[in-house]
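Heads up, one of the protein chains got dropped from this complex, but the rest are sitting where they should.
Then we have chain A:
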């Protein structure tokens, strides 16, 4: 009896130490990732004078949002000094249609590849899958030629097209894998009920695709919003997306480097993706694991 008590006491003590170690490691990792964010936020809230005087990690003495409003309304991108806002809207005009179109096409592709299997469906899918592994740089030149011949060079529409084409592989993969787990009998039943390809898609398949739509939207939005290379290559000047403008603001400032403005601009650029994750993050995880467990 005494032995058992001794043993369990010992185990409890060990358990506490291991737990403590675990938390310590986790906190260190969290701090490692959060520290840059902290520096960015605190710097963006300081005045330029304070940045020059204080240290990198010190908290702002006086909190000011001047850098944020300046970044939004007045920061100079190249020679144009009207802030980041027009580029923000450029990114919105690029990302929203591109995300919606690529998600929608991915859904149709996935549906056709799983529920209306045709000869060579596997080859088509394999080729689409292959598209996921093509590096951005490889397609730059051919893509610019295509855009040029379509008359879409340096336009937001052109960027939308590029992102739709590039995102299609990923969205098709998502939807295809999701629809594989949906029983074929559902489509058979609807066929006998008299529904055709698109009726089944709209009335039955799409309404049960919420989790994977969320995954696709988050993934595509993050990819497209954060993209720099396509934006820098295929859209210039007033049509550039926010990421390109951010780069220009940070790199082209002459005279005094306005760290607080740079930080605020960077945060503004990152905010939309952050927001999407916060709002839909739990669906993201749920959607990624969907189909792996029956239920």
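Please note the rule applied: a residue touches a chain if its C-beta (ideal position, glycine included) is under 8 Å from a C-beta of that chain, and two chains touch if they have at least 3 such contacts; residues count from 1.
Heads up, the rule we're going with is that contacts and distances are computed from a predicted model.
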{"item": "Protein name (UniProt record) of the chain left out of view, among \"Sugar ABC transporter ATPase\", \"Peptidoglycan glycosyltransferase MrdB\", \"NADH-quinone oxidoreductase subunit M\" or \"Cell division protein FtsI\"", "value": "\"Sugar ABC transporter ATPase\""}
{"item": "Residue of A:76, A:100 or A:186 in touch with the missing chain, whole complex considered", "value": "A:186"}
{"item": "Which residue of A:157, A:199, A:226 or A:273 touches the chain not shown here", "value": "A:199"}
{"item": "Touch with the omitted chain, as defined above, among A:127, A:141 or A:208", "value": "A:208"}
{"item": "Contact set of chain A toward the excluded chain (per top definition)", "value": "183, 185-186, 188-195, 199, 203-204, 207-208"}
